[in-house]
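This is the structure I have questions about; it appears just below.
Note that one protein chain of the assembly has been removed; the remaining protein chains are unaltered in position.
Then we have subunit A:
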């Protein structure tokens, strides 16, 4: 393996500069790249080197986003959480310009401390010493405390 991303998308890949060491998150649904960064807590303020391609044509998804993070390998937990907003994503770990590992994201059973509950009447929205916890459903997430189900707009719950 010597190319970042899938071969069919290689032309479009080149629009986003190659990285030496780090992570390429490919096949993110079009328009979700900034939410991917939010969920990973990356905002560029710590000097991270980022490349983002948004709404580039793709064979698998009509339009996709690509996020490249130089100098950082994502943990499995981070990858799992990504699945909530980027269920089709592929994760390429790049070392010395080569893709060394390639993963599909997998939906976790539970996500903790990542999303905040949209229900204003939920105990987790006050000043209690409690970490948010959501169980992951087939088509959404559910607050483990107030049981509110969120199907769309999960990205808007990302606790930043």
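Here is the rule we use: contacts are C-beta pairs under 8 Å (C-beta built on N, C-alpha and C of every residue); 3 or more make two chains touch, one makes a residue touch a chain; residues count from 1.
Keep in mind that, in the parts below, contacts and distances are computed from a predicted model.
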Listed names "Sarcosine oxidase subunit alpha", "Putative nucleic-acid-binding protein containing a Zn-ribbon", "Aspartate carbamoyltransferase" or "Ferredoxin", matching UniProt entry of the absent chain: "Aspartate carbamoyltransferase"
Omitted-chain contact residue, chosen from A:51, A:83, A:116 or A:144: A:144
Residue among A:51, A:83 or A:124 touching the omitted chain: A:124
Subunit A residues that touch the omitted chain in the full complex: 119, 121-124, 126-130, 142-149
